[in-house]
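These notes are about the structure you will find just below.
Of the protein chains in this complex, all but one are displayed in their positions.
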Amino acid sequence: MHPFAYVAPSTVAEAVAVLDEHGDRARPLAGGTDLLVKARANVWELDAVVDIKSIPELMKLSVGNDGLSIGAGVPCYQVYDNSEIAAEYPGIVDGVSIIGGIQIQSRAGLGGNLCNAAPSGDGIPSLIVHSAVAKIASVNGTREVAIEDFTTGPSRTVLKPGELLVSIEVPKPAANSGAAYTRFIPRNEMDIAVAGVGVFVQLDSSGKNFESARIALASVGPTPILASAAGDSLAGKPVNDETISAASALARDAATPITDMRGTVEQRKQLVEVLTGRMIKQAVERARG
Amino acid sequence: MTTNSPSKVHVTTTINGQQHELLVPGYMSLLDTLRELIGLTGTKEGCLDGNCGACTVSVDGRIVDSCLVLGAEVNGKVVDTIEGMATPEGLHPLQQAFLEEAALQCGICTPGFLVAAKGLLDNEPSPTEGRIRHWLAGNLCRCTGYDKIVRAVQKVSD
Partner (left out) sequence: MVATFEPKTDYKVVGTRPIRHDGYDKVTGRAIYGGDVKLPGLIWGVMVRSPHAHANIKSIDTSAAEAVDGVFAVITGADMPDAPSKLVDLGEGDINFKWASNKLMADTKVLYRGHPVAAIAATDRYVAEEAARKVVVEYEVLESVTNVVDALKPDAPVILPDMVGDDLGEDVTNTNMAAHVRHEFGDVEGAFASAAHTVEREYNMQMVHQGYIEPQNATAIWDEEDRIKIWTSTQGAFPARTQIAGILQVDVSRVKVTPTEIGGGFGGKIPVYFEPIAAILSKKSQRPVKMIMERTAVFETTGPTPGARMIVKLGADANGKLTAATSDIWFEAGANPGAFIGPAAMCVYAPYEIANTRIDGWDVLVNKPKVAPYRAPGSPQVAFAMESAVNELCEEGGWDPLQFRIDNASKEGTRRGDGVLFSKIGMEEVLQATKESAHWNSPLGDAPAGKARGRGIANGYWFNIGLKSSANLAVNSDGTVQLTEGSTDIGGSRTSMAMHVAEVLGIGAHDVRPTVGDTESIGYTDVTGGSRTTYATGYACWLAANNLVDVLKDRVAILWDIDKDDVDFNDGKFISKAEAQKSIGFKELAGKLDDLGGPANSTGSVDLESAGDGFGLHIADIEIDLETGKSDIIRYTAIQDVGTAIHPAYVEGQLQGGSVQGIGWALNEEYYMKDDGSMANSSFLDYRMPTSLDLPMIETVLVEVPNPLHPYGVRGVGEVPICPPVAAIANSINDALGKRLYNTPMNAGSILKALKQDS
């Protein structure tokens, strides 16, 4: 591991100044569960890591009528331990509850999961289906990017050298909506998704019809994928096996997996179809309360 | 704030109830800080990528893999390791249960399991078998097949 300096600024301004100074030879440190592994394996050669956990703004977790705001350094356990978030954003909680084991969840968070940009990032699909937005800061100011546009390839994001993810903003879900995420792994924990599916549905007041839906997939493409056609196919349709099967088949079509040590193309496509059906049903159940 | 040289970081931390002042290289893991700088070798190295849990310690009451924490990050925090688990009154009930239930064979994973199990029981005194297995999934044991470990934790549960 290349020796690097450790800095722990207390403001965003200080942090982005250091990041700006070092360009791609500095990285923000949130939970470190990906960063330190990559640094140790010399995937990244760094001169500085910028610990963001002393910056109050990046550690803020708030939920209310404005929606959910998750600071970039907030660890998974704070998200799933929050009963209000669990009630209103169960799909997001599904994701943060299965990232690594308990030790990892003490450190890792959605911000890091997003910036690490693994196609298998279990936290990302639910953020996509919730139409969440990333708030980004740099010495040049701030900008916002939709989560579905945030990752651009394996380990690649829209962040430019010197930019810092500040928070993830999730709009408050409409009434009669529900969300769910699951993944398929060979073990029951501590594993990387072979395929993952996140679903958000909004039902009409009767609870019998879909008003709209968003479906996102993990581990079946170079980035998490928003399966728009699959989600859109449900809009205005009744909740039944037929519509759910049709959406699942469209999700399968949206998957562009590869064969590697974790699974084959055929297996992954099959899993996407199966898990999409299961997650739509789960999200519907949650929407109906 | 200069970042040109990887200088050492001044860290004040409480480890097993004792305050330490340390100069830690910025890149040094908490695991190496404990083992190499302080000499607390009860925390074990198994994989250095957070997948075995042998290096589990508690930081401010939350269990973490100390290989994936920098020593510099525990400034102002409370760290508890296996060496702090027993008291002058004797072994922690989990330690005693691990002995009585033969929950260790080679013993290399044992410190990590004990620290992790304590982290569970401190917050959830009556976990189900499923919850124990879920909580301990971040700790690998290759000798026991987990049966006797789970039973030992159950023995201490309410």
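Letters A and B name the chains as they come in the text, with residue numbers starting at 1 for each one.
Keep in mind that, in the parts below, a residue touches a chain if its C-beta (ideal position, glycine included) is under 8 Å from a C-beta of that chain, and two chains touch if they have at least 3 such contacts.
Everything quoted here is computed from the prediction, not taken from an experiment.
Contact with the chain not shown here comes from a single listed residue; of B:Ile15, B:Ile82 or B:Leu121, that residue is B:Ile82. In the complete complex, the hidden chain is touched by one of B:Val24, B:Leu40 or B:Leu121, namely B:Leu40.
Counting over the whole complex, chain A has residues 1-3, 42, 184, 186-192, 194, 260-264, 266-267, 270-271, 274-275 touching the chain that is not drawn. Touching the omitted chain from chain B are residues 25, 27-28, 32, 35-36, 39-49, 51-52, 54, 81-83, 85-86, 91, 95, 98-102, 104-111, 114, 132-134, 136-151.
Everything below uses one rule, namely that only the chains that are shown with their structure count from here on.
For this pair, chain A with chain B, the centres built from the Cα atoms lie 28 Å apart. Within the complex formed with chain A, the chain B residues making contact are 1, 3-7, 9, 25-27, 29, 48-51, 53, 56, 59, 62-65, 67-70, 72-73, 75, 116, 119, 134-135, 137-139.
Against chain B, in their complex, chain A makes its touches with residues 1-9, 14, 17-18, 21-22, 26, 29, 31-33, 36-37, 39-40, 47-49, 51, 53, 77, 100-104, 106-107, 188-190.
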